[in-house]
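Before anything else, here's the structure in question.
Yeah, one chain of the complex is gone here, protein chain that is, but the others are all in their spots.
Up next is subunit A:
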Amino acid sequence: MIIRLALGSLRARAVTVVMTVLAIALSVMLFLGVEKVRTGAKTSFAETISGTDLIVGARSGSVQLLLYSVFRIGNATNNMTWQSYQDILARPEVDWIVPISLGDSHRQFRVMGTTDAFFQRYKYRSGRGLELAKGTLMGDLFDTVLGADVADALGYDIGDPIVVSHGLASFSDHDDLPFRVSGILQKTGTPVDRTVIVGLRAIEAIHVDWQSGARMSSATTPEAVIRQMELEPKAITAALIGINSRLQVFGLQRAINEYPQEPLLAILPGVALQELWQIVGIAETALLAVSAMVIVTALIGMMATLFSSLSERRREMAIFRAMGARPRVIVGLLVLEASLMSAVGAALGVVMLYGGLVVAQPMIDAAFGLWLAIAPPTFREGIVVLCVVIAGAIVSAVPAIRAYRASVADGMMVKI
C-alpha cells in the first residue's frame, strides 16, 4: 500500500518527475554512449590491421615501425634491401608477404607503393578486406588507387591525373610522370583512407632519373623506355607478413631479428598497437571523466527536484506522521521514490542508447569509419548503471534527512 501511495504521489507530480527521469536517462545514455565510442575507438584502433602476423622493417623501435608502416606517421630511419625481402619470402613459414614502399607524397597524403596482394591481404576490423567504392585496381604502371579521405578531401574522381611529389614536404614533383586515378576505396576508418596507393614498380619508375633525392638534370628517360625497364626495387620500406601456422610466429620473428645480413625488426602488430594505445589512451581517460561529470550533474538535478518538492509535500509528510508513520518511513518514502526515478531513468537511458545505436551505427561507420558494436552492456557498464541507481538513492538521502527533521519539528500540525 505504501508503494502504491508512493507511486500515486509520483503520478501527482508527473511533470517534474518525468523531467527528472529524462535527465537521468539522458545522462546514462550519454555515459554509455561515450563508453561505446571509447571502446569502439579502442577496438577500431586495435583492429587497424588484422590478419597480418608480422610487420618487418629496418631496425628501429616497434612503435616507430608500426607508426610509419601502418599509420603513415613519421619516417623510416632506414630501408630494408630487396635481397632481405627475397630471403624472408623464401622462408618456409611465410605464407604471403606484401612489400610497402613509402617516402613520396601527394599534397598532404602519403604515397605508398605496394603490390596487388596488398588489397587481398590488408585486413581490418576482424578480417574485413578493402573494397573499391568505384573504379578498378591498378591496371597500368601509372595507375593509382586512392583512399576514401584522399578522394574526398581533394575531390578526385576516376581518370583524374595525379602528380606525386618527391619526399614529404618538397617542391620537386614527379611531374614528368603523372598518375591516373583508376580506383577509389571505400571508407575503412584506417590510415588506408589517407593513402595514395601505387604499384611498387611505379615507385621505381618515377625515381629512374633520381639519385640521392634529387633529379639528375642531365638525363630524362622517356616514359616509353621506362615502361620497358625491369623496375625491380633495390629496397623497400617495410613488409607485411602472413605465416602458415600461428605457432611459428615467434620463431620467424626471432629469425628475422637475428638476420645476419642486415639489421631488421619484426613486430607483432597487435602487441605494438597495444603499446601505442597506452600513449593515445589519455584521451580515453578524459572521455571517462566527462561522462562521469554528466552523471553527477543529473544526480544533483534530481536532488534539486527532490528538495524543491519537499515544501509542497510537508503536508503529505505530516499526514503520514499523524497516522503513526515513523520519521523513518518518510525517509524511506523519499529514498524509495528517488531510487525508482533513477532506476527508471537508467533503464530508459539504456533503451535510448540501443535505439540510438541501431539508427546511428551505419551513419557513424560511413562518416567516421568508427564501428560501434551493438553488444549487450558489458559487466562494467552494468556496474555503472547500478551505481547510478544506488547514487540516486544516496543523493536522495540529503533531502530525505531534511524531510525527517522537518517532520519531527512539525509533528502532525503543519501550519499553512
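Keep this in mind: contacts are C-beta pairs under 8 Å (C-beta built on N, C-alpha and C of every residue); 3 or more make two chains touch, one makes a residue touch a chain; residues count from 1.
Operating definition for what follows: contacts and distances are computed from a predicted model.
**Student:** Could you tell me which of "Acetolactate synthase small subunit", "Copper oxidase", "Putative ABC transporter ATP-binding protein/MT0079" or "ABC-type nitrate/sulfonate/bicarbonate transport system ATPase subunit" is the UniProt name of the chain missing from the displayed complex?
**Tutor:** This omitted chain is identified in its UniProt record as "Putative ABC transporter ATP-binding protein/MT0079".
**Student:** Touch as defined at the start, partner being the missing chain; which of A:I2, A:V225, A:A289 or A:A304 qualifies?
**Tutor:** Going through A:I2, A:V225, A:A289 or A:A304 one by one, A:I2 is the residue touching the chain not shown.
**Student:** From the listed residues A:V15, A:A90, A:I279 or A:M323, report the one that touches the chain absent from this view.
**Tutor:** A:M323
**Student:** Which parts of subunit A face the unshown chain closely enough to count as touching?
**Tutor:** Residues of subunit A in contact with the hidden chain: 1-2, 4-5, 8-9, 11-12, 315-316, 319-329, 409, 411-416.
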